[in-house]
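I'd like to ask you about the structure that follows.
Below, a portion of the complex is reproduced, with chain positions unchanged.
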Amino acid sequence: MKIGIVGLGRMGANISRRLMRAEHECVVFDKSADTVKDLQKDGATGVGDLAAMIKALEAPRAVWVMLPSGHITEETIEALAGLMDKDDVIIDGGNTFYKDDIRRAATLRKKFIHYLDVGTSGGIWGIERGYCMMIGGEADVVKRLDPIFKSLAPGIGTIEKTPDRDGKDPRAEQGYIHAGPVGAGHFVKMVHNGIEYGLMQAYAEGFDVLRNKFSTDLPEDHRFELNLADIAEVWRRGSVVSSWLLDLTASALAKDEQLTNYTGYVEDSGEGRWTIEAAIEEAVPAEVLTASLFARFRSRKEHTFGEKMLSAMRQGFGGHIEQGHDTGKKGS
Amino acid sequence: MKIGIVGLGRMGANISRRLMRAEHECVVFDKSADTVKDLQKDGATGVGDLAAMIKALEAPRAVWVMLPSGHITEETIEALAGLMDKDDVIIDGGNTFYKDDIRRAATLRKKFIHYLDVGTSGGIWGIERGYCMMIGGEADVVKRLDPIFKSLAPGIGTIEKTPDRDGKDPRAEQGYIHAGPVGAGHFVKMVHNGIEYGLMQAYAEGFDVLRNKFSTDLPEDHRFELNLADIAEVWRRGSVVSSWLLDLTASALAKDEQLTNYTGYVEDSGEGRWTIEAAIEEAVPAEVLTASLFARFRSRKEHTFGEKMLSAMRQGFGGHIEQGHDTGKKGS
Amino acid sequence: MKIGIVGLGRMGANISRRLMRAEHECVVFDKSADTVKDLQKDGATGVGDLAAMIKALEAPRAVWVMLPSGHITEETIEALAGLMDKDDVIIDGGNTFYKDDIRRAATLRKKFIHYLDVGTSGGIWGIERGYCMMIGGEADVVKRLDPIFKSLAPGIGTIEKTPDRDGKDPRAEQGYIHAGPVGAGHFVKMVHNGIEYGLMQAYAEGFDVLRNKFSTDLPEDHRFELNLADIAEVWRRGSVVSSWLLDLTASALAKDEQLTNYTGYVEDSGEGRWTIEAAIEEAVPAEVLTASLFARFRSRKEHTFGEKMLSAMRQGFGGHIEQGHDTGKKGS
């Protein structure tokens, strides 16, 4: 198929390359002309603006927008809509908030332009492993673009078949699903990321408990100096906690068991936050997902004001004066 | 009554003074001779060691031990037990772990020495306000010492009477209770402190949300520069969240709304930890009490190793490089 | 002063009564004619619709809207705005989301109508104790209505003065504050309720730990049958955890230590949810406030689907078959 791709960052460029390897034709645009040239070398048709892209594609067109969520995605979609014809399709492959998808699609529908939201997981590994995709939108439009999704997806590969799946949608085993109407794709991807935070934090806390088992505040015969790299490695084999995130952890610890290159300052992205908001809207308790998000918030602060308040109260009722640094010991 | 007091720190000295004001006779001992002299000036009989104390008291004796929990309390009680006679009473007024009370009392019982565990709340304010006491031990021994407890307790004072308490134990309204057998006093005090952590953290988080409402990361028309001192003050009057801890908060904020004298490093004591262990033993979910304890643990660290692991994983799957300091903004 | 009051539910009716006791004139309206009649007996001027209310007031008018947050409040304010003149004031005393305040005020500003948002705490006790008020809006409009706020507020009363408040806004000590621009009043009230959830949950968990100390799953010499009513009572006197919420708890437990009239199903209102959303917007960790909200969500479910998933996984890796009811014992 022929498809337009707007945004050639790490994700957009690799998606283009994976599509071209599967013999699809990619018409690509990025605000950086150099990036466009790089893709041209790999076989893409580069264009200088959106109008040129629309011209280079045949109706009904499909344009995959792969930009940071927010203003830039919003504006690009508006601009595309202004250039497109009835029955064309805009695909938002970024990390858009699903309520924005619903709003946008309603606007585009008036112009008979279709909209698909595609939650895309795979990161820097996607070009080789394939991308796991969760798609929202009209069923026939999703079907029309099936060749694109099929090529981007990892495929069945060597992963063991899940028993009892006979008669179920075979696309899931290929690595992509039609999750539901517009918004459903990004919603499922959002929750995916929420879970990701929880999984990561579970490992992080567990390894913290392992590492601090050598603390001099513990009785000497209860101290262990554990080899975290070996522990991560052994858990990859036959244990209940094996996972891809554990593979990555084992790899990082094999390189440097102290992780000295990391400050411990951890960013979060919108999906983690939106997942909690969705849980609250649905009145679903989501303690672990929330704690994972808050741990990241806390990691970015030297101290909270609230912590100072705790000390002020302790002084107020007990005359306690706090120390200035961690001894690991219990207070008075 | 005549009573021995061992340990003349802030709590022990003030307890002695409050007892003497109520015309009790205090025989006092502390490893610091100067501290003993100070109390002598206030009317106490100072002694130079435990043997002298035992001599100075009349059988059946009562000795109140008010020392930091742990070895020093343990050793003092053992030494006293070696000097005491049948029917004497040892009172542990410190913050002993209740299982240690149960173990100790079993040993003392063989020598027919009684043991009371008295959880004592009141901090630096107790000498004026009185001490709230939760007592564990044999009912007749608690009764024997009632004059002591009555004098230490705050009494009914100006606090409004709880309706429907007719026919219930009148001691609770005086500010002390016989909670149950040995260990029950310290157990109730332990949970009291666990709750204290939770209450403090609830205020801390709320005020954090208020204070950060002026963050430049928020849209300009959604920013408020709130006066925390006035907010704490107004909530003292007619609001649902009024409490003594809020009074102390209002007082600290009135002095300095920035709380610049506090680093944000917050200690914890054994009771908070033991409360969580009790919850786990009982299979009781105690999310808030635990989160409060963990917030203190986290306040004492620059970063956790687990946070570095999160960054390592993020780099592993997404190529993300973390920034070094908080911009308050969401990550990519 | 003369003021209109729309909505004569528990809060609106009592606010009217407290104002009339202070010699203010109240023009009242409610969709229930009977309720209006009741207030008329107490001295209010009853009217049959909003137009009549506007007519009965003199410019510049002030109308206090005290309705459930949401559509009904929104519609009433729109209707009032259509009837009002330049410089009139609408006061929203309900539990409106502060972003709705900001939006509404911007609309009303075009018609030169003022808007105040007044977060009001005090519940069913307010008529006697007074209402704690957090006010958002223009300073001169807040000042214009000062006689109203002063009369509704609890006043200094018998509550001890906070030291070091000299030179600070004296209104806080009276029980009301001008928190900031429009929205700030409801924002502060919202966080107040968020804290309230946290405080309540801290007590709830602590008493759960106390109550379950009699579980037959514990070793016999570690079991205590504790008197919760007496414990709540004693903590009211001289302890660090004394508060109004504890007073209410003591009162409920004095009536019935088993709390048999309560199912354990617990509602939540918007403020608790919005507080978490604010924390997330500000990247402030708020573990305790969130856990308190989630505990309520969980209280309203027999089981979550997630819990079934846990059992399914446990069967998947370990062949574990779950029991059907709580034995309190640890699993295999």
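Miscellaneous remarks
Which chain is which? They are A, B and C, in the order written, and residues in each are numbered from 1.
The rule is simple: a contact is a pair of C-beta atoms (placed from the backbone, for glycine too) under 8 Å apart; a residue touches a chain by one contact, two chains touch by 3 or more.
Fair warning: this is a prediction, and the values are worked out from it, not measured in the lab.
Total copies of the shared sequence across the full complex, per this structure file: 4, with 3 shown.
What we mean here is this: only the chains that are shown with their structure count from here on.
Because contacts link each chain to all the remaining chains, their graph is best described as complete. Ranked by distance of CA centroids from chain A, the top chain is B.
In a homomeric contact, the two copies may use the same or different surfaces; for chain A and chain C, over half of the interface residue numbers are shared, pointing to the same surface. Compare each chain's C-alpha centroid with the centroid of every protein C-alpha atom shown, and the nearest one belongs to C.
Note on chain placement: the centre of chain B and the centre of chain C lie 30 Å apart, centres being C-alpha means. As a whole-number value, the distance joining the C-alpha centres of chain A and chain B reads 45 Å. Here the spacing of chain A and chain C, counted between their Cα centres, is 38 Å.
Multi-chain contact residues, meaning those touching two or more other chains, occur in chain C at positions 240, 283-287, 291, 294-295. Residues 240, 268, 273, 276-277, 280, 283-287, 290-291, 293-295, 297-298, 300, 304, 317 of chain C are the ones touching chain A in the complex. Of all residues in chain B, those touching chain A in their complex are 10, 68, 123-125, 200-201, 203-205, 207-208, 211-212, 244-245, 248-249, 251-253, 259, 262-270, 273, 287, 291, 295-296, 298-320, 322-326, 328, 330-332. On the chain B side of its complex with chain C, the touching residues are 99, 102, 121-123, 125-126, 129-134, 153-160, 162-165, 168-169, 171-177, 179-181, 183-184, 187-188, 191-199, 201-203, 205-206, 208-210, 212-213, 215, 217-218, 221-222, 224-227, 229-231, 233-247, 250-251, 254-255, 275, 278-279, 281-289, 291-292, 294-295, 326, 328, 330.
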